[in-house]
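Note that one protein chain of the assembly has been removed; the remaining protein chains are unaltered in position.
Order of writing sets the chain letters: A, B and C. Residues in each chain are counted from 1.
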Amino acid sequence: MSIDEGLRSELSRQGIFTTTLEGLYNWGRRNSVWPLNFGLACCAIEMIAASMARFDLARFGAEVFRPSPRQADLMIVAGTVTKKMAPMVVRLYNQMPEPKYVIAMGACAISGGPFKQGYNVLKGIDRYIPVDVHIPGCPPRPEALLHAFMTLQRKIDAQKLSGSDRARHFDAQAPSEFPIPQYGQHDLEPPRNEAVWRPPAMRRGE
Amino acid sequence: MSPLDQVVARIGAAIPGARVQILPNDSPSGQHSLLVDHEHAVAVAKFLRDDPDLQLDHLANVTGVDWLDATVKEKAKVRKVINGAEKEVEETLERKKPGFLEAVYHLYSIARNHGPVILRLRTGNRIDQVRVPSLTPIWRGAEFQEREIYDLYGIVFDGHPDLRRILMWDEFQDHPMRKDYVEPDDYEYEPTAHDKVLEKAKKHHTAADRPQL
Amino acid sequence: MNATIELEATGKKSNFEILPKVTPAGEISGEFLEVSMGPHHPSTHGVFRMDVTLDGERVVKLKPVFGYLHRNHEKIAEGTAYLASMPYTDRLDYFCSMTNNWAYALAVEKLAGLQVPERAEYIRVITAELTRLQNHACLCGFLLQDMGALGTPLMYAFREREKILDLFEALSGSRMMCNYMRFGGCRVDLSPGWIEETKRVVENFPRFLDEFERLLSENEILIARTQGVGVLPAPLAINASITGPMLRASGVNYDLRKADKYGIYERFQFRVPLGDHGDVYDRYMVRVLEMRESLKILQAALRDIPPGPISDPKAKVRNFRPKAGEAYGRIEAPKGELGFYLISDGSPNPYRYRVRPPSLINLTILEDMCLGHIIPDVVVILGSVDIVLGEVDR
Partner (left out) sequence: MRLNSTTLRNRSDWSGAVPIRPEYGWKIGWNGGSRASGIQTVTGTRTTHMQASDHPYLFLAVFLVVAVIFPLVPLGLARLWARTFSPPKPGPVKNAIYECGVESKGDAWIQFKSEYYLYGIIFLIFDVEAIFLFPFAVAFTNLTIGAFLAMMMFLLLLVEGLVWAWQKGVLTWK
């Protein structure tokens, strides 16, 4: 599939550029990531700030914030996901077309953050949907979001078109929709999606 | 504004039968409050709003408070016969104080620029006598706040135009701001600054549940 | 609950009666269209949701739905020490962390009877007015974005906001979540050069305002979209506990900086802009004018700020236990009256901790303002209310 690196660099020195279909595809994808216009809480303001003049998200080809999930590639979960909001987040994620990526922005989206003890706060959006990049911080600075973007771009660049380790959207068996939790009498039902998230291990003696 | 006892006297004069009681507040803020009975609460509120001297037209804040059942320890001097001689002895008596829910209204006047006058409405207990009259017909600003108290504390406001849950979803059954509310037990373990969270996490992750290292 | 109670001060029957016919199954018959605007909607400023019933494009019923950002701030605060709630207040109205800090500090100071040194009061005024500047600027940007001016006004507003956030960062170490005020004072003193830097920002701000107004205030589209839209009469506004610029746009002269004279606001000369019509345009203009008045306060405060200590030596940081009792403290936050109601039972945690959120209560009459208008107007009216969901749902 891929050509020898040495040959490729030799060719490029002679003015002949070679690429693979995979490389071309990933190059196009990573430079045109369209995020979903999706602000939940405080982090959304920093997300807006990142798209404004000083930080200028447009440099990464990602300034086109789409209000509709049908046109978006990337969901930036910017802020606290409450239990009341979690079904909506999962539904919006399901409604996005493949390939789709998720950035969990801020401590709340990762784990509940400072509001972790809250009865209505989801302890991390990765309980229901797969997250590609986590950004710590409360809220993360716009630079952190830019860094997350570049991390995501590297991740997209490394995606395989075929083979057993190919990206999820190339795999016919991998799910594209994830179960949406229901409102229960005391809590969301189920409280987590076992296929996506298991509780982290506890070491003996702690 | 005239002192609170004069306000109470004027309420008594204007609304016969109204039982209004001053609850003192010991803190430096000195914001004392008025406990109003259920039957006359709406009339008292209307009087406070419309009285030309008071004109409390701005309802700043409506709050619920949950007071749990408590045992109050009181020291009392009791005469007792000890060793044949009658003596006065100090003893601590325990008295059960039944809990209740409380709705607190903070009133200010925009027209006359004074305040706050604080009204309190109390329910009979925390379980079945949880109804108080709604003051939304007098001050529209109470609408969402009373809904919130209904949602989080479970006080039912009689006469509220649209009493539904506001913050939690409709299927939710508990009243989470009550002091004895038990949260859903779904914490994962991680080092955290909150000891209570840690306790819960340890309880939650039984050996079977735990993925093997 | 029966819905036919007359809300007497407004003279308006409850909203349920406006709907013509409701079939027994609860489904609205005929040609009404039910639309859920939000929680994921580009114009609702967060995760706010309105269930709108439309007749053609006219709104016949509008029910706000809350709770999508209910983060249990009050419950968490009742479980932690007084001071530990201070960072949480930053996240209430995440545009204005400084004013949130101040309101909470003010309530605790009332509860515990603490004094604030003069220099700290000046710092509080300066930070609060800077907060007001950036909040109003961004709100105007968002409002215009809702009207279709995509990008440009918001870019201008955020350009100014970044300058103010740089000041906050130099002061407190954080751009947005400052966590700066303490009971009886402030956390750290001003760094050297901060006053000069702030003076420079304040001097340059009118240039931005002039540019902004030249660009927009006389704009024909802005006028057509906002004048006469979402009119809020003064008696209804007072009765519905509306506060802040919304109340003043309806012509009610009630600014807590003048009415309560908290802090040291009586030392400053400033005017309170009032609206005539109570429509969206007035709300926009009141905010623009308030920014100009804030600049006056800032100039005076930056000129007069004295040296001295920045916190009350009596205020304990550790083991802070106010006497049993209660207090309600309020300030004029950029969005309206922000109050904190605290009940102490003598323990290190507050027994009851309540935030009086201006955004939530200002939404009480959203339906009244929107009835009879078309959907594009609803977006503009909501934009003019100035809500932040962190504060609406807490």
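Observations
What we mean here is this: contacts are C-beta pairs under 8 Å (C-beta built on N, C-alpha and C of every residue); 3 or more make two chains touch, one makes a residue touch a chain.
Keep in mind it's a predicted model, so treat the numbers as computed, not measured.
Hidden chain, full complex: it touches shown chains A, C. Across A:M88, A:A109, A:V131 or A:L145, the single residue that touches the chain missing here is A:M88.
Listed here are the subunit C residues that touch the chain not shown: 30-31, 33-41, 49, 55-57, 374. Within the entire complex, the positions of subunit A that touch the omitted partner chain are 68-70, 87-89, 91-92, 94-95, 97-99, 161-162, 169-172, 175-177, 180.
By definition in this document, only the chains that are shown with their structure count from here on.
Chain contacts here are complete: no pair of chains fails to touch. Placing every chain at the mean of its C-alpha atoms, the farthest one from subunit A is found to be B. The innermost chain, defined by the distance from its C-alpha mean to the mean of all protein C-alpha atoms, is C. Looking at contact counts per chain pair, the maximum sits at B-C. Here the CA centre of subunit B is 26 Å from the CA centre of subunit C. Subunit A and subunit C have CA centres that are 32 Å apart.
Centre to centre, using the average C-alpha position, subunit A and subunit B are separated by 44 Å.
With touch defined as above, residues shared between interfaces to two or more other chains in subunit A number as follows: 84, 117, 119-120. Under the contact definition stated at the top, the residues of subunit C that touch 2 or more other chains are 67, 70, 72, 75, 79, 393. Residue ranges on subunit B touching subunit C, taken from their complex, read 25-29, 31, 57-61, 63, 65-66, 104, 106, 110, 113, 116, 118, 136-145, 159-163, 165-169, 176-177, 196. Against subunit A, the residues of subunit B that register as touching in their complex are 167-174, 176, 181, 183-184, 186-190, 192, 194, 196-197, 202, 205, 209-213.
The touching residues of subunit A, counted against subunit C in their complex, run 37-42, 44-46, 48-49, 52-54, 67, 79-80, 82, 84-85, 88, 92, 114-115, 117-121, 138-139, 141.
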